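Dumping the structure here so I can ask a few things about it.
Every protein chain except one is present and positioned as in the full complex.
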Amino acid sequence: MIGNAPFFVVGLLFLAGLTAIFMEKNLIKIAIAIGIISSAVNLFLVALGYRAGGTVPIHFLAGKETLMVLPTPQAMTLTAIVISLATTAFLLSLIMLVYRHYGTLDVDEIRRLRG
Amino acid sequence: MNWNDHLPALLLMIPLFGAFVAPLVCLLGKTTRNALLVGLSFVTLLVSLLLWRNVLIGGIAIYVMGGESFNLTLPSGMALPIRIVMEVDAFSAFMVVCGSVASFAGALFSTNYMEKFTGLGRFVSLYFLLTLGMLGMMITGDFFNFFIFIEIASIASFGLVAFWRDRPEAIEASLKYTLVSQVGSMIFLIAAGALYGKYNALNMAAIGSLLQFGVMEKIALVFIIGTLAMKCGSFPMHMWLPDAYAEAPSGVSCLLVAVSQASLYGLMRVCFSLYGVNLGGSFIPWMIISMGLASMFFGVTMAVVQHEIKRLIGYHSVSQVGYMLLGLGVGLLVLDDARGMAEYGFTAMKGGIFHIFNYTMYKALLFLAAGAIYYATGKRDLNEMGGLARRMPFTTAMFVIAAAAISGLPPFNGFVSKLLIYESVFAVHPALTVVALVTSVLTLASFVKVFQTAFLGPEKTVFTGVREVPSGMLFGMGVLTLAVLGATLFPSWTLSNLVEPAAKALVDQAGYIGAVMGGGL
Amino acid sequence: MFGTVYTGFGYWDVTAWIVFFAIAAGLTLWLRAQGRDDYKEGTDQDEIYWSGNVVPDDGAEISVPASSAYWGFRKAMAPFYKVLTGMHTGIATDIVGYYVLVVAFMAVFILL
Partner (left out) sequence: MNPLSVVVRTGCDLFAWFMVVFGVNVLVHGYMTPGGGFQGGAIIATFTAFLLVAYGGRKMHGWANEKIFDLFEEVGLLAFFVLAFMGFPITFFYNYLVKPLSAGGVIPPAGTTALMSIAVGLEVTGALSMIILTMFRGIRMFETVPMKEEFGHDR
């Protein structure tokens, strides 16, 4: 049961982020909600990577242990972090431009393209 | 060293090199920049054609990034492949050819279309990154790598949609696309992680060979299908698509069409090659068919009432994607039923795959023609246009060809693929064909409206100064017109060389898995 | 090359269509060439008829805008379009909402 605790945290974080997207009206808060969602996913990947009894997959630091975990989830997490950094930076720049053009950050008022 | 073995890597390497070197080269001036954009796109097209020929002759092409040998998928007795594996079967090769033709035409068009604007170094860089992401999605055999290429393509397309950054609508469209696409990618990543946690592998063939249909697989499957259906713009999740397609510069809209087809490719790859016969009953196929029907009908009804030309064409994208979802969904429905597959399922899949080719060509051509009108007149609202046929004869001719092809008027290629779909899906239920036919009629109606209001009618005095667009744009449109006319005049050659191998590769799950894992299932 | 495409229930042959088109075009052109011999150029017969009024020089005054096309269709389908355009609110979070709803719907139904 305690081994599954990270996954409950992941679920809670993910739902929190998803709820924030629908409940919040401020675009910056929505950007933060997307950040929370990607943190939840990264946590999910890291939690998946651990196998019982494994050690760090680094040759110099593992010591005498020969049973290492496969480093693929760590690599996946790093890549996902880089991607979410890029999109967060892009999203914030877009929000700056939206505020410049529309004069508001309320997501309900940014609807010139509809119908 | 045989260059033919390295074609999958070259296909990714050339746009990557273009993206990296573009900001430097663009300091050297306009001619160098245009030469880079067009030249590297053309080389990519050549490489994709060579790759397609190789795959047709020699079967599935495997490429291991960073391996000791290009086809060493299982080094030193490992049970599962750990390196990044590119796997190109006939379906991937077919998609790669479609995508790189669209990329080349868009590049040729952009040389003249974008010359008035600043920041073109970044534009060229992002354009190559978008091409890279699209081609990578089509040829990768690795699940996480697919996610990375989706993200490369998405981030490049966010940037390109918002390229006219002093236009409020462009920023708004990009913001909507970014929001929905980020949530979608994160959900896709959860699915990839879930499959990794279950099978310790990320390679699609490896997962496919081990897959048992359980709870985790079901959840992963719906997450993947939801995300990729959103990315290719099926009905209830299509709202970002007309916005983004309408607000992007036209050369980019042309490429975005091909990028949405790459998402459709991923959807079909997961359904056919990863899950295959253990798809757990007929719920998923019927879901895909009903998404296709809804996209077709509601997309086209929304398109009829639009009066902004690129937005109208964007809504037609939604409705055309429905045809492919319908054709391939019917193929998926009868996947484990050999008799149904032989009678109508395979024809429906051929129709769906042929429609991918046709759709990419004529929809890209329509976007380019709309961009040409916009370039020449500066207007994007149909209410303000009229009588342009006298001023822009070449654009008019190419627009008519594309509009006739998308409406399914014989003898154009759109008619052939739609006929293949009509005459096979009615075996499942006649209502499917009825909806497809009504959609086709409404498509014709809306394009009659566009043609009549933009090109026909009395000449307006505001348009007396309008000229035909420059030659680069005409050549860009001409490439796609040639593709449309080629598929029109030689339908049986196209079907037997491009489409049938692709459809066969798609249903051959054991072949796809065996090429990586060595041996059968 | 110009072969026939068989669909399993019918077939499509592009050459047959082109031959038919050529015959039809020839027939139409022949009919058109018959013409009327009492037509004279440069007289009132040449003028555009516009309800007896003088035709304006600028075409913008007599063209029908695209928004007016298919007026009857849109009028007849007004309730349908009201629902459909009501769906396309253009709010960014609504788009995300539709996506999440579809995924949740599929997840519930596949797990049942």
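The chains carry the letters A, B and C, assigned in the order they are written, with residues numbered from 1 in each.
Keep in mind that, in the parts below, a contact is a pair of C-beta atoms (placed from the backbone, for glycine too) under 8 Å apart; a residue touches a chain by one contact, two chains touch by 3 or more.
Please read these numbers as outputs of a predicted model, since none were measured by experiment.
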item	value
Partner chains on view for the chain not depicted	A, B
Given A:Val9, A:Ile32 or A:Leu92, the one touching the chain that is not displayed	A:Leu92
Sites on chain B contacted by the missing partner chain, in the whole complex	1, 6, 9, 12-13, 16-17, 20-21, 23-24, 63-70, 116-118, 164-167, 374, 378-380
Contact set of chain A toward the excluded chain (per top definition)	56, 58-61, 74, 78, 81-82, 89, 92-93, 96-97, 99-100
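Assume only the chains that are shown with their structure count from here on.
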item	value
Whole-Å gap separating chain B and chain C, where each centre is the average of the chain's CA atoms	24
Whole-Å gap separating chain A and chain C, where each centre is the average of the chain's CA atoms	46
Whole-Å separation of chain centres (CA-atom averages), chain A against chain B	28
Touching two or more other chains - residue numbers and ranges from chain A	18, 21, 30, 110-113
In chain B, residues with contacts to at least two other chains	175-176, 179, 183, 243
Interface residues, chain A side, partner chain B - complex	14, 18, 21, 27, 30, 34, 37-38, 40-41, 44-45, 48, 70, 72-73, 76, 79-80, 83, 86-87, 90-91, 94-95, 97-98, 101-102, 110-113
Sites on chain B touched by chain C in the complex	175-176, 179-180, 183-184, 187, 215, 218-219, 221-223, 225-227, 229-230, 236-237, 239-240, 243, 280, 283-284, 287, 298, 301-302, 304-305, 307, 343-344, 347, 382-383, 385-387, 410-411, 415-416, 419-420, 423-424, 445, 449-450, 452-453, 457-462, 488-493, 495
Sites on chain C touched by chain A in the complex	85, 88-93, 96-97, 100
